[in-house]
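What follows is a short report on a single structure.
What you see is the complex with one protein chain gone and the rest in place.
This part shows chain A:
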Amino acid sequence: MIGASLGVAAYERAPEISGILAGARPVEDTRQARQSAKADAMLALSGIGISFGGVKALSDIDLEVKGGEIRAVIGPNGAGKSSLINIISGLYHADHGRIAIDGQSFSQVPASRLARLGVARTFQNLALFGGLSVRDNVASGRVYTRRASFVEHIANLPRARREDAGIAEKVDQTIAFLHLEAVADRLVASLPYGLQKRVELARALVAEPKILLLDEPMAGMTATEKAEMAGFVRAARDQHGVTIILIEHDIGVVMGLSDRVAVLDYGRKIADGTPAEVRTDPAVIRAYIGTADGEDI
């Protein structure tokens, strides 16, 4: 039953896949010279497992992400990609395993300290503050740097003013970086979907994180918007050196954008390597297009 439905899903995606398999998007593999693996890991997961009501969503996942790389995690629906990001950001508690963020090891990442640990994220379904303007939404990304109390805010004391000015400057830079100037003072709820996705990226980037977790940043976008978003993600890495973990459904975008790709299926990691390696991996082809004998299709 499950295999059959997966087969159908894979069948629908088949044209897209065959394009990739044919090497439609060549990727330079210079960065992938394997150096000392774990030594320079910005993020390392070891033996992560989680289950919901007896269903194993993730089992025994190891993932290692180097500083400054764009690391994609792909997989069919229900493969556990979002669970993985929710564990890294502390929203889910892993049943076992450890998470090391820039050298600090946790069995449970404290979500409320996530921003101070240098991790920012976006959400698969938009998680913006609809009652605030674009500018205020972006500014909220730096709330973790604020120290002034509400009394200082009401009385507009120097520290509150200084913080506001410092944050406003960073917000302006980020808004310019993501070309959001024209809508900066609009209520975020009044923007089209694609722009809201970009505002969410802005809110994450303004925090100047070391690690950026993107949960399907291009889901539901048009081809043009996807290309634009991919450009922003790459620019964020190139200009700010942020380490990016990218979960994405659109496998074409992933292959063109990422340095290394991990593939999940039914909560297990079935492949891990450069886009070129992953693209030819028989297990990946099986997960995405079904078995060779056509049983699942």
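Heads up, the rule we're going with is that a residue touches a chain if its C-beta (ideal position, glycine included) is under 8 Å from a C-beta of that chain, and two chains touch if they have at least 3 such contacts; residues count from 1.
The rule is short, and it goes like this: contacts and distances are computed from a predicted model.
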Chain not displayed: protein name in its UniProt record ("Imidazole glycerol phosphate synthase subunit HisH", "Cytochrome c3 family protein", "Sigma-70 family RNA polymerase sigma factor" or "ABC transporter permease"): "ABC transporter permease"
Omitted-chain contact residue, chosen from A:I74, A:L114 or A:A271: A:L114
Touching residue (missing chain; options A:A207, A:M221, A:A262 or A:I285): A:A207
Residue, one of A:G97, A:G141, A:P217 or A:P275, that touches the chain absent here: A:G141
Residues of chain A in contact with the chain not shown: 89-91, 111-116, 120-121, 123, 127-133, 136, 139-141, 143-144, 146, 148, 150, 153-154, 156, 160, 163-164, 185-187, 190, 203, 207
